[in-house]
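As you look at this complex, bear in mind that one protein chain is not there, while each of the others sits in place.
Chain IDs A and B follow the sequence of writing; residue 1 opens each chain.
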Amino acid sequence: MVAQGIPEIGSYIAFLFVSTVALVIILRLFVSPRDPRPTPQKKKPFESGQIAAGPGRTRFIIQYYPYLLMFVVYDVIAMFLFAWGLNLRALGASGSLPVLVFMAVLLIPLGYALHLANHRENW
Amino acid sequence: MLTSPLFLEIVLFPGLLSIAIIGALLGWLERKVTARVQLRIGPLYASPAGGILQMFADLIKLSFKELFVPENSDAFFFIMAPTTGLVLGAALVGLIPFAPGLQIANIEVGLPAFLAIITLSPTLILLAGWSANSKFPFIGGLRALFQQTAYEIPLWLSALGVIMMAGTMNLGQIVNAQTSGWFILPQALGAFIFLVTSVAEMERLPFDLPEAESEIMMGWQAEYPGVLFLAAQGPGFVKLYAFSALFSVMFLGGFLGPSFLPPLFWMLLKTLIVIVLIMLLRSTFPRVRLDQLLRAGWTTLLSLAILNIGITYLLVVGFPTF
Partner (left out) sequence: MTDLLFLAFAAVTIGAAILAIEARDLVYGAAALGIAFLGVAGLFFLLDAAYVGWFQIAVYIGAVVVLILFTVMLVGPKKGETPLGLKRVSLLAAMLVSLLLGMTGALANATAFPGPDSCGSGCDLSLFSTSLLKNYGVPLEFMSLVMAAAVIGALALSKTDRGQ
């Protein structure tokens, strides 16, 4: 777990962030024009010419949230699998046994989820 | 400090300036490639050679448009979300080894670091779509979120195959592990899954539901004026560059190649080939619907990824002898 290379990527990201924000600020202050007489329609949300009716943030797509829950859990599982896969040559078959059991146990809820998905059209 | 190699790498190549120029050139390339596929010509007028300065002309034009935020929108996230997306896209390029020693950050856990940074991108798109307080951008942002849940796990698992074969997470060492054969042959299935899921990650056709030009008018990017529009579109090209470079590193042997040309040339050539391949997908396939994508991601792609892990396990450890 060596933190090699982290200072470089940290300073790189910091440099990028500062330069991008600076660029946007400079553009906003100096380059982009200001409108002295904006019309009332100018800042309204754009809906292909229609007048926007109703709030902009209503409930749209919420029926897929079980996928979101599964995604969170399997993302954690990916972390352990990566730790295993790294050392595969050194561990061999005997060392991989815990991970194989790990994966087998976690395939069961996946099968259940897909069984549910097949029996309901909304997913 | 100003002339240290790291600073030069950050600013010139493979950092800021080269990313900006390559991003612009990729915009032009995309328009040309899709035009040829669609039997058109594409950008033609903006320069001596086939309209190559078109994107720079667009950049200059967009800079002179007014930057405003829609009313009732959340100005902080409206501006910061695409800006941070641009920063993250450029940060990805910093992890890639373009030649032995030509790498901004040689992180020991380089591959998970790359994937971790790209995982943050749909969060920013969700915030950007929400911040505009308008229906179409919000739908686009939500679609980006659900699209992430579909492809992210197969993406991680296909990268796991490469790590299993190489025995390291360091991108430079993954390239060096391919001196006796590129990983694309033993990892053909993993490469396919990685390609498909990274196209989904970049929200390009056939997975461009969050943008969906003909459907929800640019989706989460709909309300962005002027330069912010470029900040919303730019990360797409930068991510294309970064992902194609990563694909070359992981499966095509990175900067390895016959020594009569410098390693950097081979790296850029392989990256370009992958970029054009991905661009060709754009005009060739119809758009995938969200529930189709979710179902395919969690059934087909995930099963193939687990199968790939199994195959790689057998290749590395050998068949079990009972």
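Criterion: a contact is a pair of C-beta atoms (placed from the backbone, for glycine too) under 8 Å apart; a residue touches a chain by one contact, two chains touch by 3 or more.
As the structure is a prediction and not an experimental result, all values here were calculated from the model.
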Among B:14, B:27, B:97 or B:122, residue touching the chain not depicted: B:122
Option touching the unshown chain, where B:33, B:67, B:113 or B:278 are the choices: B:113
Absent chain, residues of chain A that touch it: 1-4, 6, 10, 57, 59-60, 62, 65-66, 68-73, 75-77, 79-80, 82-84, 86-87, 90-91, 95-99, 101-102, 105-106, 108-110, 112-113, 116, 120
Touching residues (missing chain, whole complex) on chain B: 74, 77, 107-109, 112-113, 115-117, 119-120, 122-123, 126-127, 130, 142, 145, 148, 152, 169
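In this section, only the chains that are shown with their structure count from here on.
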Separation of chain A from chain B, taking each centre as the mean of its C-alpha atoms, in whole Å: 14
Residues on chain B engaged by chain A in the complex (per definition of touch): 6, 10, 15-16, 63-72, 79, 83-84, 86-87, 90-91, 94-95, 104-108, 110, 112-113, 130, 132-136, 138-139, 142-143, 145-146, 148-150, 152-153, 156-157, 160-161, 163-164, 167-169, 217, 222-223, 226-228, 231, 290-291, 294-295, 298-299, 302, 306, 309, 313, 316-318, 320
Complex interface listing, chain A residues touching chain B: 2-6, 8-9, 11-13, 15-17, 19-21, 24, 27-28, 31-35, 42-48, 52, 54, 56-58, 60-61, 64, 67-68, 70-71, 74-75, 78, 81-82, 85-89, 92-93, 96, 103, 107, 110, 113-114, 117, 123
